[in-house]
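Note that this complex is displayed minus one protein chain, with the remaining chains in position.
A, B and C label the chains in the order they appear, each numbered from 1.
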Amino acid sequence: MEVKVLFFGVLAEVSGTSVKHYRDVKSINDLKLRINDDFPEIVHYNFRISINSEITDNNLLLKSGDEVAFLPPFAGG
Amino acid sequence: MEVKVLFFGVLAEVSGTSVKHYRDVKSINDLKLRINDDFPEIVHYNFRISINSEITDNNLLLKSGDEVAFLPPFAGG
Amino acid sequence: MEVNYLTEGPVSQKLISRLIEKTGLKTDSGGHMIFLGQVRADEIKGKKVKAIEYSAYKELVNAEAEKIKKTILSEFSEVKSISIIHSTGIVKAGEISLLVFVSAGHRHQAMQACSKTVELIKENLPVWKKEIFEDDSHIWK
Partner (left out) sequence: MEVNYLTEGPVSQKLISRLIEKTGLKTDSGGHMIFLGQVRADEIKGKKVKAIEYSAYKELVNAEAEKIKKTILSEFSEVKSISIIHSTGIVKAGEISLLVFVSAGHRHQAMQACSKTVELIKENLPVWKKEIFEDDSHIWK
């Protein structure tokens, strides 16, 4: 299975990319660990997570094709 | 001496004119009496008075050339 | 310099656009709040309003509008500019009869100052309106 991960705002800068694919991640927590390994700096930033354009604070299970986004605090206007 | 009297809004309709000159009126109260004589209907309406573009609630004395206005409640916007 | 706060007929799209175009000239403003008052085709006792005829005491309007601007500028330290334009004469239903345009450093002051300016106009500007119905009868408001 594979999920698509989007990075926004400063997190796109920290990760050096705005989109990255991850295989064999079972849950949000699983994905977070993988991302911490890839981009250790990310631990310094606040962010929320959305799955398929729905923001969630829970450690949901992931399925193939899910779109997970890492969202820094919003700063529109 | 002569003063210029302006009627606005519904009071221009009641008096049938927007401007009228009055001679030999000593004070606001004096003028009000004269206007009540000319337009008895005016007693049914609320209004405030300005002298030379300055709103006042006092019975001020009038001098020649003064501009007195009869102002119904404002309804701008 | 005497500013003219009154315009004959509706506040035109052109006039509004011209004010909006000027926003870019000041790069210290972060928010603009624009209120447009529009003549409603209200139905009163079965009759529909087709227009409002506004009349105003011009000299007093100018004096009161200046006072309103001073009040707002002293109360809201971040307000950079305030424009007030009110119609006189006939304004048809659907047309704009009042514009208030406030620019400020940050949004909250722009919003609050704009709302307060509109309230002060309603209270203090010597303007009167005659609602004209489709059958040409009228009432004073």
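Rule of thumb we're sticking to: a residue touches a chain if its C-beta (ideal position, glycine included) is under 8 Å from a C-beta of that chain, and two chains touch if they have at least 3 such contacts.
What you see is a predicted model; the values in this text were computed from it and never measured.
Considering the complete complex, which visible chains touch the unshown chain?
Result: the unshown chain touches A, C.
Extract the touching residues of chain A with respect to the undisplayed chain.
Residues of chain A in contact with the hidden chain: 6, 8-10, 12-13, 50, 53-55, 69, 71-72, 74-77.
May I ask you to list the residues on chain C that touch the chain which is not drawn?
Answer for chain C: residues 13, 16-17, 20-21, 23-41, 93-96, 105, 107, 110-111, 114-115, 118 touch the chain left out.
One rule holds in what follows: only the chains that are shown with their structure count from here on.
In whole angstrom, how far does the Cα centroid of chain A sit from the Cα centroid of chain C?
49
Which residue numbers or ranges of chain C touch two or more of the other chains?
Residues of chain C never touch two or more of the other chains.
Can you list the residues of chain B that touch 2 or more other chains?
There are none in chain B.
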